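Report on the structure given below.
The complex appears here minus one protein chain, its other protein chains still in place.
Right, chain A next:
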């Protein structure tokens, strides 16, 4: 597909080591395994350096034995996205995130204002730090069907699905990803910046093993688009803001027929009348629960496209702060906080990503990394899972944040029964304290009353369904 013409070819992989070294300790095991990336028990600090609230789990290991094209920055220095200068010009407060200097918020809107702006109008997020991959060739589908539990063979061209990369054997979640099928044997997928080293090592090992087993007739080409920018335009006004910029007049230029989970390769018309030199890959998707798009842009057009969108007064820049509160309200996981290699999709309440035709253990189609662990968890969760990911609302007062301990209120010694992995006062719900976390199997039913320890006080909390704010994805009208 032309839209994702590779700007850099191939990876130079020097002595990529086995990912077995980072094998998770105890799937469904100890609570500490869940919150291992939380540096402070209550995600709490003194007022000194009041910057990003949550400890950034995504700090890159300096040397994982993997080299890639754009990793030339010396250890300890932060990388910049293609839109870095624009962020600075717009008054962004920049913070280190996943090895990049990224905008937390901008001077024109507070965190809460920016959050609400996204729910009411449209916000533009720079997500260029995320890793854009293309996997193609006769072996691409088979490889992806091994490393993910998704029914990618049933995926139509130009449609996408949320999925997870899974560790062999354990089925632990290496990363979550959105995979788009561009053609019969070409896939585009986006992974987390904070998992870059681990994902590259994992994919290298899997591809090497696949090639060794299958030989040349199932060749695979793997590319990473280090130079392409990626922006997310999210909110009810996103489509109205993007539509007038779409170049051309054919049916494919009409965004009203581009539904959630679909993508198109399109050109934009810039304010000077010129057209983008290469097409953009426009996917109707996002991570805020709102209608919107993720747009993969060749580096040469990144600033021009972003500035053109920002010229629309309904579109404002938004940073990581709003992104985090928006995705939590939408019940979506943040890797390194809500999911890790210590969870499988069923224990992370992501069982729905496992393809419907990949759940019968007797079927040859049901073989993927960790399937022998995961399929029994799907069919009899009560017997196989020790903990479940659920939502909570917590009484008015101090919010329960990452690392807060969930306790049994029916027992005087307040035995620990779980741990919060994300939590904050919801801007859309007038500050209601919401959180997600893991709780002991059996206590995960909606309506269960539990306690959450916040600064040594037990706060009343209730297990609730997610999301807290209904997703407003743009779906085709029901026939």
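We take it that a residue touches a chain if its C-beta (ideal position, glycine included) is under 8 Å from a C-beta of that chain, and two chains touch if they have at least 3 such contacts; residues count from 1.
One rule holds for everything that comes next: contacts and distances are computed from a predicted model.
Within the choices "Late endosomal/lysosomal adaptor and MAPK and MTOR activator 5", "Nucleolar protein 2", "Cyclin-like protein" or "Glycine cleavage system H protein", the name that UniProt assigns to the complex's undisplayed chain is "Glycine cleavage system H protein".
From the options A:194, A:399, A:437 or A:451, the residue with contact to the unseen chain in the full assembly is A:399. Per the touch definition above, the residue from A:105, A:234 or A:312 contacting the chain not shown is A:105. Taking the complete complex into account, residues 42-54, 105, 110-113, 115, 321, 324-325, 397-399, 401, 424-425, 427, 431, 455 of chain A touch the chain not shown.
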